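Now for chain A:
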Amino acid sequence: MSFTRMMEGNEAAAWGAKLARAEVVPAYPITPQTELISNIATLIADGTMKAEYIKVEGEHTAMAAAVGASVAGARVFTASSSQGLAFMEEALWQPPGRRLPIVMCMVNRTMGPLGGLRPDHTDSLLQRDLGWIQLYCENSQEVLDTILMGYKVGEDRDIYLPVGVCYDGYFVSATATPTTVPDQAEVDKWLPPYRHEWYSLIPGEFKMPPPQSFVQMRMGLEDALQRSKKAIEAVDKDYKRRFGRGYDGLLEEYNCKDAEAVIMTMGSMTGTARDVVDIMRDKGKNVGLIKMRGFRPFPTEELQRIAPKYKALAVVDRNNSFGSAGGGIVSMEVARALYSVPDRPLLLNFHVGLSGTDVTMRQIEYMYKETLKAAETGKVRRVVDWVETHDLGEVM
Partner candidate 1 sequence: MISEKFDRRYSDILIQGGTQCCPGCGGPLFWKLALEALGPETIVYGDGPCAMCALRSIKVPFFAIHFSFIADGATGISAAMRAKGREDITIVSSGGDGATGDISLGKVSAAAERNENIIQVCIDNEAYMNTGIQKSGLTPYGAWTTTTPAGKESNKKDVPLIIAAHKVPYVATASVAYPRDLQAKLRKAKEIKGFKYIHTVIPCPTGWRFDPAKSVEVTRLGVDTWTWPLYEIEKGVLKMSRKPEQKPVTEYLKAQGRFRGLKELQVEHIQAEVDARRKNLIAQDGKSLTI
Partner candidate 2 sequence: MSQMVRAFAPKADPDKCVGCGNCQLYCPEGTVMLDENKKPIYDYRYCKGCGVCANECPVHAIEMVKEGTQ
């Protein structure tokens, strides 16, 4: 039976793992993911979920156990954050390289020593080069839905990629919003049991991918990621058809009709930005919002298609890449994607919400004002703007 109630992101994620019928969950607690795994432990203990929950002694082990279990034919779910993701880095290379469709929640938390427990996206973005699909969720509902979609995309025999379902610690993980949990039988009809065609460890049926050169393997991985763009969009549409909720695939344009100035956000701040856009539009401002849901594979083609509609595009980076070519990680990828587009918009880059500070409506409004100014004047005031350095008259 499907049901709806207020649910924190970590609980919604647990229900996602349960509905997906994850068979092996090797996990190690870390704030702000902890409730996710204790929720799974509870679901297993009370018989709601049937899975092997391995209480590993560290994240490095968690991902290795995940790899072993996935190769051995089990559907695997795990989760981590920040320092834990960094600790399992060595193992994080394995699933994409071996093409194992593990789904992992990356509950975003800033990296130490330059922050505490609150969210920014540096932790998951740090892992962007490995070959994981990365989808960024705005609320509890999207987390649950994206986990199911993650398995469907990842286990597609033409794809075979691991999926990182990323969501902000605290702002999503520990904030309750209305969440609909679909009916298990309906999910079972939509998501078949896991069967990897390339691997078997059963004696007598031993199977491993055929030997290839390392270059061939890398090209194969890159091709799979490129193919996954269509798969992500198709699965999203299919999920919407079946369960009534969709997320526009990799990029969503929100209230962008005739917009001159748009900002691009990732994660929970998107929810706040939606409200700001609506308010400013009511006041007659030509603003719009682009939600980047998929960071990997980077939606280059889609961005190249939609960006020329706008005069100025501001990328909001809730992350740091110290010493970079210019600004945050997302803005640099956007700049690269749009480099060859002749009528590309002016590009602005804002750092906000770093180390998990709140992203306020006033800050978003400030970003829109700057972007509108750029659209009007044809000039960008600051190439990279750390919004928190400005006193906007708020108590932060």
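Basis for inclusion: all candidates are chains of the complex that A comes from, given by their letters.
Here is the rule we go by: a contact is a pair of C-beta atoms (placed from the backbone, for glycine too) under 8 Å apart; a residue touches a chain by one contact, two chains touch by 3 or more; residues count from 1.
These numbers come from a predicted model, not from an experiment.
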Chain touching chain A (counting every copy) in this complex, out of 1 or 2:
1
Sites on chain A touched by candidate 1 in the complex:
23-24, 26, 51-52, 54-58, 60-61, 64-74, 76, 90-91, 94, 200-204, 206, 208
